[in-house]
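The structure appears right after this line, and notes come after that.
With one protein chain held back, the other chains of the complex are shown just where they sit.
When the chains are written out, they are named A, B and C in that same order, and each has its own residue count from 1.
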């Protein structure tokens, strides 16, 4: 048996007291314990942002990369060693501004990794700038007169782009979040978990209370079916994206690289070819 | 009165005979003539690809930029001088691989420009590589065993991301294409026109004949309503994206930069501040 | 009576430490003093220790001395971390709710003050910053009314109640225990002129310069330490009809800026290292299409994410040599806040005159350190748009216009979209005079030479500002914020060497440098990076390696004054005493 403690290191997070990111960190640790993932097989890849610091607080392999590129790195790791449990995590700016293209291509590629968005609808680390997920009228240092752009709907976009697993969580719903992450990790394709993770310092609109008032918990809807594309999409539209739970979950695609194409983890292949293979290739150039 | 000729220069396109891009070029020229856009107000911005050469064949201001960045450049031009009619054009690789993030952010930003995708579902200029819009199993130099990734659905993605004008055309349906482009230019927000423009050299699957056999023409559906989000989305899903016509058209957003925020084209503002303005600012630092 | 003083304030991030510092600098600046401030940033957003050190003086200085004369301490860590810098006659003011007893130093005087107490009694704990400000000002014998006028300005949007509470706190501070306080007051000499001077950070000055240069469009992506530029312009551009957009990434930012600039609007984007790397392809596009472009790069510690809130000057190489292929580019390197303003205006003029990208190269310290400045003069603002073609100049040409007309100076007349009969094509492919793609080898050669040689006139200009002490043996040369520290170090050592800074690094002012190498026995480059980047560039272009030495530092902190002094002394000794 493993416990959350097994996935914690001694570092004290540099987040503001009350930051939603604490809860996401904890949820990943608890989920890992529930799944008894060996520490040496857990690999966390993060982007840059307050959220990006997460990998430094988990007792596992961790790669804190550059802004917006956690998914390419994570996919590379998984393709190289499909035995690893690879979790990519990053902020809303990281994944939907500078990294948007990677996010959508990763969804499409459907490689068996889990992507956790620490979504606070603001740029925390740069001390309060607007994000593509910030609401209309949101006032920040870079939108002093309020944001004029309509926010991206991450859930709808992910479904429109063929996501096979989509869930949303909320930092204050710890148990649900743990449950979601457990299932996301178990999903054998690409799983995306968008977590509403309030920034208590720079987002005075989308606060814990605001989310409590606004969120629909799909777990409370007894007849909600998360294997039906259309109802999932409808639910997102209906709630304006403000729902938590597993929104959509279908069997991943057979074409996906890690599921079918690779016999053996690449990292276990012999490095050196034998002389015959060498000669065959040489012959092919004649 | 203007004619197509007014928008042609003497350059002989370097495209392969039969390339779908010829027809898109012609359609833009005819549409411009129909709208009698003064040549000095028409500005064409292109990316890199066979498609990117288009700006060099139009008698207008033209900016042939770098791969995947036609939209940022085009938005900059429009914001600087809202009097110009700005058309961005590029390939499917340009707009949905390297440029995907810009495409989606441009849609969201809803600036009054027109974006024409010369979509041949392949990389023409690099001599036949797969594109994110290539179909499953598509064999190219870079997918010798067939592409394993499900193609992006550009129309669905655009609608999911809040596009206010979405149309699709086909190089062989010249009249419809002209009509679409006319309406796209007239639309006062961001308009996206995805044109099926066959690559006769490197795409032996999605040929003219294939499109003729596969496309649904929305103009033939008498009761098709393009101002209803849900029916537009349904139609795209139903036809697997293979339809032509104006799929969706709603009033652009009031928040959009060029529609409301700017009183005067930026380019017409005085460069120099007067002494009082200077002093006021200086005072503000005390 | 003293001419200068160094004051440190420190406490927990979020307690208003920075505003104590800034308001103190405003009070002092309004009285005619010069101030210079240096912040430390902690890696956490809230909580964690933060400090600000302020130097106040009668003459302008742009450096923080190594020793601190007075400290205002709101947490224990501040004292622990900075005690070693305290002068032997130093003064420690501290909030008497702290139990510093045990750690209190012996050499200095420590005065407990009821900071929290007064604040809470008159308003709230949040007002500790007003209370602290008051005590510092009192210790400097500043008249209460000067402090209150700054506070009234500061809080005028917050309503009467808040203002009154703050003023009440001041009142309490200024009447508190006269006996103790008076005994330790540090009396500053009165400035010659009682000018009310402005206070700015480098990024303010860049933004202000951009506005004055006619910049009306900004697209940018946030990054430390450049964000303030877009923030400032985003706040004020709309009232002048302009526009700032925070866009999806730096690639979009630079390309949108290029688009707006192509369309004729003076436009800017600002970034730091990681963003700069992403912009290089776009900068090359501007170089190839000969589109004016102004990019601010404020350097922080690299490589990769490095230390985002620490100081370094290590992006020079990538700017000087970077981007695939070869294209013309200008690098301006202001060293002072006044310079930031003027260099920015110059950047816009040069970008349009030479139709190429211009980089404003800053560093974190220059970008973010607040400073009292001398007011800029309106008359110095001269705008020049280069070879811009007027609508009326054009007739319809059968063959079209030539955006890349080959001319003697390599610069072609520029026509903006919208101009009748001026329509033309530009491209990042190699192109002929009409802007149409061609791979003709002769054309390629001519176009390369056009682009690469058009900046040649700049090689002749004097871009190195030298402060002569007429010790024509060694010249210490730097760029960016180290200049202030170098200046102070030379002053402290009794002006034993000449020193200066370089305002334009690319094209390198070769003519002047060759003269310098002739005139001096030794040229010492002072810079904050590992590879001695500026020294290497000078060596590559000028030679005389044996005459060029370096003092460099790359630990994320700016030079201290004594580090420079040591460097100067070592080099003088080596040179003249055969060490």
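By definition in this document, a residue touches a chain if its C-beta (ideal position, glycine included) is under 8 Å from a C-beta of that chain, and two chains touch if they have at least 3 such contacts.
None of the values given here were measured: they were computed from a predicted structure.
Q: For the chain that was dropped from the view, give me its touching partners among the shown chains.
A: A, B, C
Q: Which listed residue, C:16, C:202, C:274 or C:482, touches the chain dropped from view?
A: Here the residue in touch with the unshown chain is C:274.
Q: One chain isn't shown here. Among A:29, A:51 or A:101, which residue touches it?
A: With A:29, A:51 or A:101 as choices, the missing chain is touched by A:101.
Q: Of A:27, A:66, A:117 or A:215, which sits in contact with the chain we cannot see?
A: A:66
Q: Across the whole complex, list the residues on subunit B that are touched by the chain not included here.
A: Residues 14-17, 48, 50, 66-68, 97-98, 100, 123-127, 129-130, 132, 141-145, 201 of subunit B touch the chain absent from view.
Q: Can you list, in ascending order, the subunit C residues touching the missing chain?
A: The missing chain touches subunit C at positions 43, 272-274, 276-278, 280-281, 284-285, 287-289, 299, 301-310, 312, 314-315, 317-318, 320-327, 427-430, 437, 439, 441-442, 444-445, 448, 452, 529-531, 536-537, 539-541, 543, 545-546, 554-557.
Q: Quickly run down the residues of subunit A that touch the omitted chain.
A: Counting only subunit A, the missing chain is touched by 9, 11, 38-43, 45, 48, 53, 55-56, 59-66, 69, 72-77, 79-81, 83-84, 101-102, 105, 257, 261-264, 266-267, 269-273, 275, 278-279, 281-283, 285-286.
Operating definition for what follows: only the chains that are shown with their structure count from here on.
Q: Using the average of all C-alpha atoms in each chain as its centre, how far is it in Å between subunit A and subunit B?
A: Result: the chain centres lie 31 Å from each other.
Q: Which whole number of Å gives the spacing of the CA centres of subunit A and subunit C?
A: That pair's centroid distance is 38 Å.
Q: For subunit B, give me the residues that contact two or more of the other chains.
A: 101, 105, 257, 261
Q: Find every residue in subunit C that makes contact with two or more other chains and list them.
A: 238, 248-249
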